[in-house]
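One protein chain omitted, others in place.
First chain written, first letter: the chains are A and B, and each begins at residue 1.
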Amino acid sequence: MDIFLQQIINGVVLGSMYALVALGYTMVYGIVNLINFAHGEVLMVGAMVSWTVISFLAGSGMPGWAILLLSLPVAIAVCAALNFSIEKIAYRPLRNAPRLAPLITAMGMSLLLQTLAMIIWKPNPKPFPQLLPVEPINLGGPVITVTQLLILLCTGLILALLVYLVNATRLGRAMRATAENPKVAALMGVRPDLVISATFVIGAALAAIAGIMWAANYGTVQHAMGFLPGLKAFTAAVLGGIGNLPGAVVGALLLGLVEAIGAGYLGDLTGGVLGSHYADIFAFAALILVLTLRPSGLLGERVADRA
Amino acid sequence: MMQPMRHRWLAFITAGIGLLLLPLFMQELGAGWVRIVALAMLYVLLALGLNIVVGYAGLLDLGFVAFYAVGAYMYALLASPHLAETFAAIAQHFPQGLHTPIWMVIPLGAALAAVFGVLLGIPVLKLRGDYLAIVTLGFGEIIRVFLNNLEHPVNITNGPRGLDRIDPMAVWGVSLGKPLLLGDYRISSVTLYYWLFLALVVLSVVICHRLEHSRVGRAWMAIREDEIAAKAMGIHTRDMKLLAFALGASFGGVAGAMFAAFQGFVSPESFTLMESIMLVAMVVLGGIGHLPGVILGAVMLAALPEVLRYVAGDIQNLTGGRIDAAILRQLLIALAMIGIMLLRPSGLWPSPERRAATPGAARA
Partner (left out) sequence: MSFLRVEAVSKRFGGLQALSEVNLSIEAGQIYGLIGPNGAGKTTLFNVITGLYTADGGRFELAGRSYKPTSVHQVALAGIARTFQNIRLFAEMSALDNVRVGCHIRSKVGAWGAVLRSRSFREEEASIIARARSLLAYVGIERYADQRARTLSYGDQRRLEIARALATEPRLLALDEPAAGMNASEKRVLRELIERIRHDGRTVLLIEHDVKLVAHLCDRITVLDYGRCIAEGSPEEVQRDPAVIEAYLGTGHRG
């Protein structure tokens, strides 16, 4: 039972990180109907920048948590600028091009970012220093580390902020309007370019934070670290219903739980035939199942179908 | 079309002779060069197959390498000692070991890959472009993970170690694994493989061209242009899409079997997502749906890594060892994908109708 509860905790933590990235995917898709293939790489850049800042400040004598905190705005700023530029340079010119074009560009962007990261930071994985207390908190059976706790708290806080942003601010209204009907929104005075850029920037900030969380939780960073989480987060977004913000969170939590529990029990369930290395393809299997059986996702799509 | 038929035939024959003699010249420059063009031919084969799915039917397949892997592993299992060494029952039945002749391999590889193509096609039939891309990508990854892990409880694929000691191909009794001696003249084994691949490429080009200019090809293009209108005209879009997947996959399967024989060794590392992406890049950058463009794209991207090897030596020194040939190749492919989509979205050598048709993509 303890193991099960432990996996639940792990699953929720994993799901929280996926949720932050999934939100970025779903917001962008809701507004411009584009899967930003490079989004997972933004997570990676956030982690790498944070690692660079931390390495830089390592000998400064500041307390660990302060260094970590300081790296946050730097990573967010870099990622926001990055995503903003990507949208402006690679996606905006292709808004009216045939569907295949932005898809290819997005894939190229993803590849470019990975390769540049490989060049800048060299291909070998680097340890991400443990800046928070390592001693896990005992919950009477299962344990939770300070890092994991912070991840849950931060995610909760960010989600609350996002809800406020989307529902109670002018920008949020503009985003929702543009997602529903860009032409009419434009007629009402909303500047679509601005809204789209804002969406990319917000998504990047979320991904950057998720990147730092990921690095702190798993203790290592590398140029290819964004690919799988990105893909899984996208699966979560589709699972919940692409374009649907609460859906992205629900999908992400579900996926995180399935992955954690599955990885733990897969070996037992299949009598040793399938080991835990197959956990990675859970996300894909889940994606295929969802898209085959309920393409609009669990909570339903918010994007008008192009019939 | 525009030129008189006679000119076209002349051009084809000249090109044909040139292609046939090419390796004999390159042999003098070094065996490495012949290997490059032989592998380029395999990539052309793959690109032609992917072109059926992406170019004709408009279905973005990001996991095409899965069919390549299926063909390669199929041949590896049917033509190497692995199965006989792992399963006593097989060793009993085949005391000489498992060897499969080429006239069985080609149809088997094509058929097996086609089956996988249909298996992939069925769940994705109703998916829109972006979703289709992700699911096919997932399919490719699923295959790779299985290849990497199917070593317990029964060792089928030998996991990350891969399968080796694969038989070379033999055509009409002549083994392609050894050099051929014509009197005093020595033709290297790689050249022999090149000719086999070239023959397959020519056959594939003919097949693709004939399909393109037929009722089937038109139906695919109708689906690509507007699926609903295609349905309204009575086209059975489900079957046509499955046909595209199956045919495209079959090309991949045959290419895979050839690859396994050529290398003598297969491992999951040869069948990564990067390969699938590169194949899509070949088709799209070359000129989607246009056979000459696709061939151009394949040859360029296949030859690129090797050409870079000569250039990269200097760059490596310049950047203190950070950029090597593999990284440079990835960088250039990424930049090419972005650049060409922004500047010339219909590809480097698009079909004549498309070039004029594509709206100016780089409108600021």
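What we mean here is this: contacts are C-beta pairs under 8 Å (C-beta built on N, C-alpha and C of every residue); 3 or more make two chains touch, one makes a residue touch a chain.
What you see is a predicted model; the values in this text were computed from it and never measured.
Put simply, the missing chain touches B once the whole complex is considered. Across B:216, B:274, B:303 or B:335, the residue that sits in touch with the chain not pictured is B:216.
Considering B:230, B:255, B:301 or B:323, the position touching the chain not shown turns out to be B:230 (whole complex).
Although one chain is not displayed, subunit B still touches it through residues 207, 210-211, 214-219, 221-222, 225-226, 228-237, 243, 247, 353-354, 357.
Simple rule for what comes next: only the chains that are shown with their structure count from here on.
Each chain gets one centre point, the mean of its Cα atoms, and the points for subunit A and subunit B are 33 Å apart. Listing the residues of subunit B that touch subunit A in their complex gives 58, 60, 62, 123-124, 126-131, 133-135, 137-139, 141-142, 145, 148-149, 152-153, 228, 277, 280-281, 284, 288, 319, 322-323, 327, 330-331, 333-338, 341-342, 345, 358-359, 361-364. For subunit A in complex with subunit B, the residues that touch the partner chain are 29, 33-35, 90, 93-94, 96-105, 107-109, 111-112, 114-116, 118-119, 122, 231, 234-235, 238, 272-275, 277-278, 280-281, 283-285, 287-288, 291-292, 295, 306-307.
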